[in-house]
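Just one protein chain is left out here, and the rest sit where they should.
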Amino acid sequence: MAGNTFGKLFKLTTFGESHGAAIGGIIDGCPAGIKINLEKVQQDLNKRKPGQSAIVTQRKEPDTVEFYSGIFEGQTTGTPIGFVIKNANQKSKDYSHIKDTYRPSHADYTYDEKYGIRDYRGGGRSSARETASRVVGGAIAKQVIPNISFHAFTSSVGNISLDKNLETIDLNLIESNPVRCPDTAVAQRMEDYIKDIRSQGDTVGGTVQCVIKNVPKGLGEPVFDKLHAELGKAMLSINAVKGFEYGSGFEGTKMKGSEHNDLFNSDGSTTTNLSGGIQGGISNGMDIYFTVAFKPVATIMQKQPTINSQGLQVEMQGKGRHDPCVVPRAVPIVDAMAALVIADFYLQNKISKI
Amino acid sequence: MAGNTFGKLFKLTTFGESHGAAIGGIIDGCPAGIKINLEKVQQDLNKRKPGQSAIVTQRKEPDTVEFYSGIFEGQTTGTPIGFVIKNANQKSKDYSHIKDTYRPSHADYTYDEKYGIRDYRGGGRSSARETASRVVGGAIAKQVIPNISFHAFTSSVGNISLDKNLETIDLNLIESNPVRCPDTAVAQRMEDYIKDIRSQGDTVGGTVQCVIKNVPKGLGEPVFDKLHAELGKAMLSINAVKGFEYGSGFEGTKMKGSEHNDLFNSDGSTTTNLSGGIQGGISNGMDIYFTVAFKPVATIMQKQPTINSQGLQVEMQGKGRHDPCVVPRAVPIVDAMAALVIADFYLQNKISKI
Amino acid sequence: MAGNTFGKLFKLTTFGESHGAAIGGIIDGCPAGIKINLEKVQQDLNKRKPGQSAIVTQRKEPDTVEFYSGIFEGQTTGTPIGFVIKNANQKSKDYSHIKDTYRPSHADYTYDEKYGIRDYRGGGRSSARETASRVVGGAIAKQVIPNISFHAFTSSVGNISLDKNLETIDLNLIESNPVRCPDTAVAQRMEDYIKDIRSQGDTVGGTVQCVIKNVPKGLGEPVFDKLHAELGKAMLSINAVKGFEYGSGFEGTKMKGSEHNDLFNSDGSTTTNLSGGIQGGISNGMDIYFTVAFKPVATIMQKQPTINSQGLQVEMQGKGRHDPCVVPRAVPIVDAMAALVIADFYLQNKISKI
Partner (left out) sequence: MAGNTFGKLFKLTTFGESHGAAIGGIIDGCPAGIKINLEKVQQDLNKRKPGQSAIVTQRKEPDTVEFYSGIFEGQTTGTPIGFVIKNANQKSKDYSHIKDTYRPSHADYTYDEKYGIRDYRGGGRSSARETASRVVGGAIAKQVIPNISFHAFTSSVGNISLDKNLETIDLNLIESNPVRCPDTAVAQRMEDYIKDIRSQGDTVGGTVQCVIKNVPKGLGEPVFDKLHAELGKAMLSINAVKGFEYGSGFEGTKMKGSEHNDLFNSDGSTTTNLSGGIQGGISNGMDIYFTVAFKPVATIMQKQPTINSQGLQVEMQGKGRHDPCVVPRAVPIVDAMAALVIADFYLQNKISKI
């Protein structure tokens, strides 16, 4: 297995299991001379952190990142940035019940089939805890491209969705509520629904939408490494993601070309933006936007029939501390992955023409 | 630009513009000793070929592939497989009108912004003609994994969709009609609609669904190179694609965990398959299925306002030979890209444990 | 096998066997807007071409390169550059005697062991004919970095060596004789020796030295991709190469630090250049120079005992048209590989700091 590196020039490689000693990573390819604000890194981590509100998992992890290299006197030096997040709260006993039992719709079974061995504690490597390292990588990436801003938010929870045109959304409201939905009323309904779901011992899915503003023209590397293709891969690599669409997305398939084409203004901007800021796999300077689908968390606090490693039918019930809805904590992860993609293409584009 | 290679072990690198001398590619990493049926390669190409039916572009291209290396006495030798498809019918004059004019929602503008120069003839590198090389690569990939079968089909055109459960679809009907929809009645409605759209000088989008059968357990490389993440990237890299979902997809976001979880049978198979054959980014042996969204083709035979390279407003109308709906010809491309992904992961998985 | 790509940003992928239909390659990652002089490419190919003088193989190959993509109206477009060199003179009958017999110190045996099959005609993929594609790649690379010049030359043939200090060598003399040794008298001795060796049906080794002038400071990517490490890999990947040294090389191991250190002038240049233009894996602006060791060609026109694929002892004698000494034709290949390395690092260095 060698799938733990993301990016071609700005590269993040991560390691770590949910209940090992630590998780962490190495960022290689970060240009030298970037001023790094370490507080901003920690702030992003805090948005992803368990225990931050009443509607997320209550696992207690300080998620404090330590940087070991690559930053000197407040600046990047061009050498690899190694970092570690210690696992503080490893309640391994919570997971002994899954040592030989495969949780439905989890990765337990497939990891065992693939590797013949798995660290079963808390899902091991398949745990979403791994995404904390991505948030660190994304937080550094953002500082490489400070003029570009990333605005992910919760766009639906179950059947409750924010049906608003992008232009009418006040992105400043995203962090105003624990759901991270930039509409106070809708956010409240989502929050209530999540609490209701949790009280049932159940979970629910949702979607995260993301807008990226101020992207320079020219990012993306056709034909295989189109900008939206890498964004899609980045999002689909996040735990629990089932779908990705950008611009007009699936709705656009129902349209006619005469309705769908974005007509040009004289300055190269377009009057509409059904292209989602990307044409031919390359950014055109308009806002990039896309939506990511998250399935309901597989671990529920209800009894379910399942099998163990001997293929025998057993019954199990989720224990431990889990999110009833993964979407609010997924918001900073979507931002982070988007930042990794854009920073990488930003660097790649430096040599498109010379 | 270095985005013209797909795959990590089974690697396809392509070259070629729509109206250059030829397109082609190199397949590197194909294991030795694979018996190659060259007719099957040509058959796949013929499914993608222009001029094959009344509802696709009437550009005439024989699309005959020539192999130059890597196959000896009917077998692969482990050395790179070089191939070329000559461009026979290069009506370059059809495209002189776009030399200095940017077609709306095309890649003309972004290529110029990125590279400062573009081969404007027929869209150059951004033309879907490039996908012929992908079909060749996919056709070889399929022969590396002969037990695995790929079944892409047209699942919707505009608002006309095949609303059938996967189990009830007769996949043998896919090639029974020019739309490649495995339901004769729905296919006829789609065909009529496409003809109607064409008579308007317009275009329409649609979706392609794909089922992959007999995938071994264990394919996919977490955490970044999850099986569905690479599938998603592969599909999103195809011209005109706007979205990708697998398994329960976007609909799954509305479900509860208690509804969504796939319960196990004793043999490790599952009673339902909302996971779409992939759990934790690794295949679990169930059918893999996904849906790909294609926007309407941007080139329409209607007058549109646009700008030229000086930023002046001009009016233009599509010329040349174009598809009113890209979906029927996209079907073999989706199959090809899926085969490239699966063959690559098949090889990668050979060393997951030793 | 997936070892047919060289470079990270400026990438050359090659295909082709000695006696297949064609050899060729794809250059991906060449920046847009580079003016390409196609005659210079052919000139480099002609230096490597068989039959160019009395002391090289008399195989007749025009080695005419055809470019299929990536160059438009005389300039690179940023898209992949596909090219093909047809194999004109495929005297396959010359090689039937090695179909089942392993030539000593050739790749016949190891290819069979690795792949279980091999194209035995003329050595197939293991033939040095493959290097023609490298020369094409290198010739394009040189035009990306026109200010940097490459000066490979024959520095020894057998025991006859050019024992001159680099500063005293007149690099303009390299092409003045068929041996490519920039000293007329020494070149004549080498030429006579090669003819003598050929008349014995034997072969001989030699060395090629290369000087690269006007390299900007800062090229090379520690810690693994040091400039000299990639140069070494590039050279060692050429057929028949057994060794590589740069700067003071093996002789430098006998020196003391006080003798070996290159002291600085005020402008950062150094009074001596035992470092060979590279310190800590990064170019320092001084001339880069290195030496490459080539073994004697394995195919000799004398009877040798060997084994066949059944392990039986048989006797064989070289047939066909071979070089008695590979070094004169290796000179343009060394230049080409050096240019590929430098162009790649030149592009990589564009993002060391931003």
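Per-chain numbering from 1; labels A, B and C assigned in written order.
Please note the rule applied: contacts are C-beta pairs under 8 Å (C-beta built on N, C-alpha and C of every residue); 3 or more make two chains touch, one makes a residue touch a chain.
These numbers were taken from a predicted model, which means no experiment stands behind them.
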| item | value |
| --- | --- |
| Omitted-chain contact residue, chosen from C:Asn37, C:Ser53 or C:Asn261 | C:Asn261 |
| Sole contact to the chain not displayed, among C:Ser18, C:Ser126, C:Gln143 or C:Asn177 | C:Ser126 |
| Touch with the omitted chain, as defined above, among B:Asn37, B:Ser53, B:Gln302 or B:Ser352 | B:Ser352 |
| Options A:Arg48, A:His106 or A:Arg125, residue touching the unrepresented chain | A:Arg125 |
| Hidden partner interface residues of chain A, rising order | 1-5, 9-11, 13-17, 20-26, 28-29, 32-33, 66-70, 72-73, 75, 77-82, 84, 114-119, 124-125 |
| Sites on chain C contacted by the missing partner chain, in the whole complex | 1-6, 14, 102, 104-107, 109-111, 113-117, 125-126, 130, 156, 158-159, 197, 202-207, 217-218, 220-226, 228-230, 232-234, 236-237, 242-250, 252-268, 270, 274-276, 278-285, 293-300, 302, 304-307, 311-313, 348-349, 352-353 |
| Chain not shown, touching residues in chain B | 9, 29, 31-34, 78-79, 144, 222, 347, 350-354 |
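The rule is simple: only the chains that are shown with their structure count from here on.
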| item | value |
| --- | --- |
| Mean-CA-position distance for chain C and chain A (Å) | 46 |
| Sequence positions of chain A contacting 2 or more other chains | 222, 352-353 |
